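Only a single protein chain was left out; the remaining protein chains are all shown in position.
Take a look at chain A:
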Amino acid sequence: MALLPARCLRRVPVLPPASRALSGPRGGLPPPALPLSRRVAVVAVVGGFAGGTWLYFRSRKERELRERRQRELRALALGQGDFQLVDHLGLPRSKADFRGQWVLLYFGFTHCPDVCPEELEKLSRAVELLDGDSALPKVQPLFITVDPERDDVEAVARYVRDFHPRLLGLTGNAEKVREVSRAYRVYASAGPKDEDGDYIVDHTVIIYLLGPDGLFLDYYNRSKTAAKIAESVRRHIETYRPLLD
């Protein structure tokens, strides 16, 4: 047995039973109580438990962050108060008409070079995605003009035709339209007119989500894709709890 290390060949003194373990091949450790497969199983269970706990706390934290954000958005009380506008069919519409519905709202204008059509395409696509799930209530897409001087009922009707079939356009008296923009803190500023009297209205580009109680719940900027918006709206619908008494 020339392959054995030298120390194994040395004569080991006979030790009292208590210290016999110290000179064993495992160098002092007690003999294994469980076979390897059992030890793996124990580690897996403990690991699983630790992982599960971590996931639970993380999802709880995410939920708390979401709820806090919702409380802050409600405290902001964006879009409070009524509005008196006219839809693209010429019918009067007030905020109350939309209670009970989930609304995705976009402010824009029909002479918009690119941003508004892109955002309305995206909004339409998000609504389409949500329409595909029959378990969810139908979301109402809404367009409100920031250019009431040019965007009369006819102009808005021509415009909304190109997007989702349920897209409703709202316009009205210039002062009333401006009130709604202010209520939603939408910045809108008409640029200089050229010889044709044409001008561009610089404005906030945001899609707002309103809950069935008429309150502002969330918002989506240019960078949010239709899929992300649909996912967020779905989550809001599924976790909705009316806050107003």
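Criterion: a contact is a pair of C-beta atoms (placed from the backbone, for glycine too) under 8 Å apart; a residue touches a chain by one contact, two chains touch by 3 or more; residues count from 1.
Going forward, contacts and distances are computed from a predicted model.
**Student:** Write down which listed name, "phosphatidylinositol N-acetylglucosaminyltransferase", "Cytochrome c oxidase assembly factor 6 homolog", "Cell cycle control protein" or "ATP synthase subunit epsilon, mitochondrial", is the UniProt protein name of the chain that is not shown.
**Tutor:** Protein name of the absent chain (UniProt record): "Cytochrome c oxidase assembly factor 6 homolog".
**Student:** Among A:Arg38, A:Arg69 or A:Arg158, which residue is in touch with the absent chain?
**Tutor:** A:Arg158
**Student:** Looking at A:His111, A:Arg178 or A:His236, which residue reaches the missing chain?
**Tutor:** Here the residue in touch with the unshown chain is A:His111.
**Student:** Would you write out the residues of chain A that touch the absent chain, in ascending order?
**Tutor:** So the residues of chain A touching the unseen chain are 110-111, 113-114, 117, 150, 155, 158-159, 162, 191, 194-200.
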